[in-house]
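A single protein chain has been omitted; all remaining protein chains appear in their positions.
By letter and in written order, the chains are A, B and C; residue numbering begins at 1 in each of them.
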Amino acid sequence: MRFAARVEVRLRPGIADPEGATIERALPALGFEGVRDVRAGRSFRFEVDAADEGEARRRAEELAHRLLANPVIEDSVLELAPVEGA
Amino acid sequence: MRFAARVEVRLRPGIADPEGATIERALPALGFEGVRDVRAGRSFRFEVDAADEGEARRRAEELAHRLLANPVIEDSVLELAPVEGA
Amino acid sequence: MTVAEEPLHRALGLTDDELAMATAVLGREPNHLELALYAVMWSEHCSYKSSRLHLRRLPTEGSRVLVGPGENAGVVDAGDGVAVAIRIESHNHPSAIEPHQGAATGVGGILRDVFTMGARPLAVMDPLFFGPLDAARQRWLVEGVVAGISAYGNSVGVPTVGGELTFDPCYAGNPLVNVLCLGALPVGRLVLGRASGPGNLAVLLGSTTGRDGIGGVSVLASAGFGGEGAGTDDAKRPSVQVGDPFEEKRLIEACLALLDAGLVVGIQDLGGAGLACATSETAARGGVGMDVDVSAVPCREPHMAPWEVMTSESQERMLAIVTPGDWPAVAELCARWEVRATVIGTVTEPVPGDGGAVGRLRILDGPGGQVLADVPAASLADDAPLYDRPRAEPADRTARLADDPTADEPAGDCAADLGALLVDPSWVYRQYDHQLFLNTVVGPGADAALLRLAGPGLPPSERGLAVTTDSSPRWCAIDPRAGTALVLAEAVANLACVGASPVAVVNCLNFGNPEHPEVMWQLSEVVDGLAGACRDLGLPVVGGNVSLYNESAGADIDPTPVVGVLGLVDALRARPPGMGLVAGATVALLGERAAPGDQPHPLAGTRWAVERRDRRSGRLPALDPAAHGRLVALVAALVSETVAGGPGLLASVHDVSGGGIGVALAEMAIAGGIGARVRGIAGHRELFTELPSRFVVATHDPEALVARAEASGVAVSLLGMAAGDRLVVEDAEGTALVDVPLAELTASWRDALPGRLDDVADAAG
Partner (left out) sequence: MAARVAVVVFPGTNCEHDVVTAMERVGAEASLVWHGDRDLGPADAVVLPGGFAHGDYLRPGALARFSPVMEAVARFAAEGGPVVGICNGFQVLTEAGLLPGALVKNRGLRFVCAPARVRVDSDRSVLTAGLPLGTTLSVPVNHFSGSYVCDPATLARLRDGGQVVLRYLENPNGSVDDIAGVANAAGNVVGLMPHPERAVDALLGSADGQLLLRALVQQAAGVRAA
């Protein structure tokens, strides 16, 4: 079976996010009001071949933890869905 | 009302994604099998104050198009949810 | 008229006459794939059809020239068994759409031109032109372009050692991003982009081929010619490419290793027109043919049609010609560098024809498969149309020459004008690695970059390489011919500031729409100005690039020739004096103080007139090539004494260019952190005139300097002293034209860019 994975990698709370802060600072000058708490992260999409959803999740999570995020500063969130017709 | 927005910015289909390709090429050597079509993107989270969901969506989409993504090479996907108790 | 109604060849950008030419070459109507090949190869970008006629007037011969224009890069003999390859190119249009990737891929492209010659790229320079920074869109462009050059150049590992930064309203709709690259090689490793030896293999190296950069040819998709699923969806054919410096880095190392091991017969980068260009050019240069198997080309996307594969401009690819016997070694070496290598074709014998043997480029579907296209290889490269487009002097030229700002009164506040003309470009170059390879003796921020002539695999040498890029759309808009000559003169003066003598010139000619007769007139004038100045100064042109159609909303950019000049230093053992003033030194001007005639201090085309008074007219001062030659030879000699490790007469040196003596003095004071007091300056005209052939210098031994200058037939005037913490400039009566604290000037200089750029800009502007 094939599964589509999306991993969002975000800076852990408390870690400074200069990118988010820069965007937020620029917003009023660009005419965007009422936007706050901008946080920048990364997202990765990939497909996993696995016998079942459990195995796919295990492998995708391992990939997210061991590789895609740096646990010293980042958290990751995984979303997984079976690929139709695959 | 307050809404939590998440914008995922991805390279448009057909645009080369050297980062995704490099990660994918490296995976077998790192012991990750059966993973393919890795695409790297960026994600942003922020909160929007708006009178209603329609307005929040409009503002968040404008922000995504005008600032967060370059539409020449990137698409953006917005997810929006009301913030409870805000 | 919609595309569907338009004949296919016109939709592809070929005129009816051009179609007739292609039909005559083939003796039949070209099929769609062949039409695509002619369309891309006969485009302005690839064929130089509007400019070729004029470029022939540039002098290209010189005793050090090993390879002149026409190859991927010019190559000159630097001595000690080392050759230097140099090339400049534009990436203007891609950068206007996606500044980061447009500029990044510009760097990638110019590097490939240089390592194709067997040279290791050692330095990049980036002349940039934008609209004024008041507009958010311009800030977005500057941010993106600089970040793109930074991201690609730093990562690929080639230092960016200088460039230029010009703001003018004429670039608001069409920024210019030029990139120069310089590389070095042991003379024996020089290779040329040609195929030879029928039976040899054509090997594609590097990245996969995608639907990027197909551009104008993509109308074929709707012409019902594509393969299954071929790009009916516009989103599948992005015109913007994303650069991959990591792939390029591996490609550089693999290609240089292949060349070192003697494993390639010829090699050629894939740039504009992709495989169509690389295969036909290598075959044509070698007088052979080539069979290309499109189905063998590794593609990034499924179902790519043959025309897409052949015309894609996907980045980071090279074509190598190798013997069948060497192929296993080539494959192994590429595998080590993790570079993909695929045999995609074979060199073939020329086929006997009416006018002698003809090498044919055949595109096959599978080995020995169906022949999809069959054209004489040379017809794509050499038989391209050549146009002598109409030229016309601008109607207002006489009136513009007559309307000279030199006469304008009143002068205004000289100190305020001076402060406003100071710009520290370090906001840009701090983002560039300019030190890699441990060669950069003088990096960005000086008059010219000065590098040790060293690199991995090069024989040892004590020599130094100097390089500068220069341009002046202000001058060229007023008088393209005289302006271009002045630009070359300034470049040579910049080299003298680091003790170097010029040896070769490259140029990038950025112009508007060649279908406008005024633009063609500008181009022709610029070529004549450059040709004349090169002859006068004894310099060969070894390469260049022409970028046309730089226009927006019907308005052409001002003519913008950019020259890059390479110089040599015989013995590089110590740092040149640099521009910083030294306390207690005497400040002097080398060169004539006044122009002959009734305008001793002309202001036409100066930064003062254009930027401070918005006056873009008048008559430029003339260059006296003989006097210029004497002066730069003297300065180069004086500086090279320091550079060779001697005591040297000069404590500081800076050529007088944009902003005149005023800006030169201020920049020298800021760099040295020491003020100066100067007198006898004849008002704002002498302060701001950009009269050519002058240097401001400082010395601890004014008598010796005067003696050296007089012995060389160079005029010298003592202006004042470097001291204190103010810049004071007085006229002959002792009235202060400028009297400002150095700290104030330093702040205006330092904050000019960061003050306007340090916020996120808005893409939509």
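Everything below uses one rule, namely that contacts are C-beta pairs under 8 Å (C-beta built on N, C-alpha and C of every residue); 3 or more make two chains touch, one makes a residue touch a chain.
In this text, all values refer to a predicted model and were calculated from it rather than measured experimentally.
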Whole complex considered, the hidden chain contacts A, B, C
Just to verify: which one of C:Arg28, C:Arg430 or C:Arg535 makes contact with the chain not shown? C:Arg430
If I consider the whole complex, including the chain that's not displayed, which of C:Asn92, C:Gln138, C:Thr440 or C:Asn510 touches that chain? C:Thr440
Interface residues of chain C toward the undisplayed chain are 147, 150-151, 154-157, 244-247, 249-250, 337-338, 429-438, 440-441, 452, 456, 572-575
At which residues does chain B meet the chain that is not included here? 18-19, 22-23, 26, 29-30, 40
Note that chain A touches the absent chain at residues 15-16, 18-19, 22, 67-68, 70, 72-73
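We adopt the following convention: only the chains that are shown with their structure count from here on.
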Rounded Å distance between chain A and chain C, as computed from the means of their C-alpha atoms: 41
Could you work out how far the Cα centre of chain B sits from that of chain C, in whole Å? 37
Averaged-CA centre spacing for the pair chain B and chain A, given as whole angstrom: 9
Among all residues of chain A, which ones touch two or more of the remaining chains? 23, 26, 30
Of all residues in chain C, the ones touching two or more other chains: 760, 762
In their complex, what parts of chain B are in touch with chain C? 11-18, 21-22, 25, 66-67, 70, 72-73
Sort out for me which residues of chain C touch chain B in the complex. 97-98, 100-101, 207, 210-212, 235-238, 240-244, 246-247, 300-301, 314-315, 338, 760, 762-764
Of chain A, residues touching chain B in the complex: 8, 10, 20, 23-24, 26-27, 30, 32, 34-50, 59, 62-63, 66-67
